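This report refers to the structure that appears directly beneath it.
With one protein chain withheld, the remaining protein chains of the complex are depicted in position.
To keep things simple, chains are lettered A and B as they appear, and every chain counts its residues starting from 1.
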Amino acid sequence: MKRMRSKWKKSAMVALAVAGLVGSGVGQALAAEQYMGLPSYRVGAYAAGGSGIFGGWIDYMQMINERDGGVNGVKLVWEECETEYNNARGVECYERFKAKGNTFFSPLSTGITYSVLDRVAQDKIPLVTIGYGRSDAADGRVFPWVFPLVTHYWSQASAMINFIGKEKLGSMDQLKGKKIVLLYHDSAYGKEPHEVLKRLSQKWGFELELIPVAHPGNEQQSQWLQIRQIRPDFVILWGWGVMNPTALSTAKRTGFPIDKIIGVWWAGAEEDVIPAGNASAGYIAAGFNAVGDQHPVIQDIKKYVYAKGKGNLDPKRVGSVYYNRGVVHGIIYVEAVRLAQAHFNKKGQPVTGEEIRWALEHLNFTPERLKQLGAEGFLPVMQTSCMDHEGAGVVKFQQWDGSKWKMISDWIVPDRVLVRQLVEESAAKYAQEKGITPRDCSKEG
Amino acid sequence: MTFFFEVLIAGLLSGMLYALVALGFVLIFKASGVFNFAQGAMVYFAALTFVGVGEKLLLWLGWAPGSFASFLGSLLVTLAAMVVLAILIERFMLRGLVNQPLITLFMATIGLTFFIDGLAQLVWGSNVRGLDIGIADEPVIWLLDSANMLVSKFDLTAAAIAAILVALLSLFFQYTKTGRALRAVADDHQAALSIGVPLERIWVIVWVAAGVVALVAGLIWGARNGVQYALSFTALKALPVLILGGFTSIPGAIVGGLIIGASEKLAEVYLGPYVGGGIDSWFPYIMALAFLLIRPEGLFGEKHIDRV
Partner (left out) sequence: MIYREAGQFKASYEADMQIFPIRQDRIAIAAIVLFAFVGVPLFASEYWFQAIITPALIFSLAALGLNILTGYAGQLSLGAAGFMAVGAFATYNFMLRIDGMPFLVAMVLGGVCAALVGIVFGLPSLRIKGFYLAVATLAAQFFILWVLVKFPWFSNYSASGVITAQEIVILGWTVDEPVEKYLLTLAVVTVLALAAKNLARTHTGRAWMAVRDMDVAAEVIGIPLMKTKLQAFAISSFYCGVAGALYAFTYLGTVEPEAFNLDLSFKILFMIIIGGVGTVLGSFLGAAFITLLPIFLNQLFHALFGDSLPPAFASNVELMIFGGLIIFFLIVEPHGLARLWQIGKEKLRLWPFPH
């Protein structure tokens, strides 16, 4: 009898799961709720970043629900789906969300971004990649549905050179004759800045050496011994995961000055420096969001979410780099929903992916607006348009003092002309390969 | 020339660290014929448990991480955890798979990898942590001054630890009763069983030994690069060492490690620039492959004779 029951239980569970699998094909978001799917990753090699960013994002939405009762009364609802940072799982999540009426997709993985890139236009779901993905998608004429918002890799590479020139050396002319090594993750991601840096090295006359590190990069003796031979003035660290702390500790071991290493923004979180211990003190990294919990927006999250025990993460992580980056995602998403509601006369109603796409193209974070949001200086002032899906393109630099990140620069502007030229060249090539006719932006409303 | 030796020494020292991970594979393969893919996950599990226990000791007893008490406490708890893990693996996995084809056992260890990864992160969280085991990571000053040669103190210490571990394991295999039983099991399961060697206990012992090796490797690699998921990738560095040295030989793991470490570094530095660099992902494998073409069972592997 007991056996029978357990058998029953088992089959009931299986039936339930099958129903879940099938049911994901139906079921629409209810009225007065704005639905969104979050393709998060909380296990695996990149779980530290994934849990931080998605946690911050969820906390911000929770705060909006608690403090304001949603966006004009529309409650924000979301659902997570574990991708494990794996392309096939990411696509499954994308399709699962789509069937439920998703309006915004941001996978936090370049691989998944590429995997769904071809689908979003047809499915009318804006694909938002903040700080990763295709840089050339900044040309909104060719990529109407893709938004590499705030700033992308090519802007970052250029801003790094500007930072080195202006802030570290005093003026851009000083770059002439200097040696800069790009130590990069040997993958599509690590190759992103090559073209920009090559053109900039011609323009300013610095020597550029490219040194790859094979994935995963947990052993870099040979690379750093090479760097020791080259004796560069600066090393740009375009790393990922375990490669970053390994680079810092190996640099220390080979006697390279840590404050001459400039890291990319995926090498600039607490998770990248803490494992290297005191080897990382003095290391500088790029970023497009502020760190710390002093901003009113983070204080509100603490007050309305964590004080009520509804927080998504360990409270210690609130205010960390990844966490705040997640809050930036949240701010942009909520602002887009708000704009779409206003423009399409749908105050108090949920908006569609198409409407959100319009809003993402008309974002305007003025200094006043950021202040209202409690995020002054938290993210850069930015304005998007049909032509420009990036919005800001500026980068801030931060330094690790051994126990926390400190902001050491204002927003650094990249070489906009050069970056834009590259973006348009690359986008035009894509359009030609795919047979896309670019939109005429003068006709867009 | 200084540069050449610098690279060579760095390579030999990293080679010892690869050998340390490879050792865990060898132990298990030798005694049970199982190619334990989960060794990488065990390294991660051990290091994460060590750090996690350290955090709890600080929280509950106020023992500062890095202090001797905390180090010892974490070490003991982690060792206990590795023993429990070995018993569970034997009880719930190996016992059900006795006499199955090797590939099935191999697959089971891949399943085990998922299980251990999930378990480790479930218990301790996936946060990235630093680990300080009290060895300074800096160049040896007198070599730097006298010969302008850069040799890391940390790597030297780590290599010494690896060497001691290997010596101890070899002695254990050679001179203790359990060691002899282990060798008997490695030679022939059935014959060993029939003369009364308790197979199950032997397996637990091997897995515990592999767990201890994983713990040492986890501490050293964790102190080098931080305790994080990527620790399980160190297994990938160990595989070419394994095929070069032979799956069944402890000295083979060391010699293989030295050869792989040195040639990998030299190739990256001297060959890399001509082909665009980043070749250390595949070079060790191609190298090991070339060796295998001459000696198909690795440098020190047991020669396998097919009889029809």
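As a working rule, contacts are C-beta pairs under 8 Å (C-beta built on N, C-alpha and C of every residue); 3 or more make two chains touch, one makes a residue touch a chain.
Because the structure is a prediction, the values reported are computed rather than measured.
**Student:** With respect to the chain omitted from the figure, which of B:Leu119, B:Leu144, B:Ala184 or B:Val197 is a touching residue?
**Tutor:** If we include the chain that is not displayed, B:Leu119 is the one touching it.
**Student:** Return the single residue from A:Lys75, A:Arg89, A:Lys166 or A:Lys179 that touches the missing chain.
**Tutor:** If we include the chain that is not displayed, A:Arg89 is the one touching it.
**Student:** Using the document's definition of touch, tell me which of A:Ala99, A:Ala281 or A:Ala428 contacts the absent chain.
**Tutor:** Hidden-chain contact among the options goes to A:Ala99.
**Student:** Residue by residue, what part of chain A touches the chain that was omitted?
**Tutor:** Against the missing chain, chain A presents residues 13, 16-17, 19-21, 24-25, 40-43, 47, 51, 79-82, 84, 86-89, 91-92, 94-96, 98-99, 110-111, 114-115, 117-119, 134-136, 186-189, 191-192, 194-195, 214-215, 312, 422, 426, 429-430, 433-435.
**Student:** In the full complex, which bits of chain B touch the chain not displayed? Write them out.
**Tutor:** Chain B touches the missing chain through residues 35, 92-93, 96-97, 100-104, 106-108, 110-119, 121-122, 125-126, 236, 239-240, 242-243, 247, 275-276, 278-279, 281-282, 285-286, 288-289, 292-293, 296-298, 304, 306-308.
Everything below uses one rule, namely that only the chains that are shown with their structure count from here on.
**Student:** I'd like to verify one number: the distance from the centre of chain A to the centre of chain B, where each centre is the average of its C-alpha atoms, in whole angstrom.
**Tutor:** Spacing between the chain centres: roughly 36 Å.
**Student:** Using the touch definition from the top, list the residues of chain B that touch chain A in their complex.
**Tutor:** Result: residues 3, 6-7, 10-11, 14, 117-118, 121, 125-132, 137-139, 144, 150, 152, 154, 221, 224-230, 233-234, 236-237, 264-265, 268-269, 272, 276-281 of chain B touch chain A.
**Student:** Help me check something: in the complex, which residues belonging to chain A touch chain B?
**Tutor:** Of all residues in chain A, those touching chain B are 42-48, 51, 186, 210-216, 218-219, 221-223, 225-226, 228-229, 241-242, 245-246, 249, 252-255, 271-272, 274-277, 279, 314.
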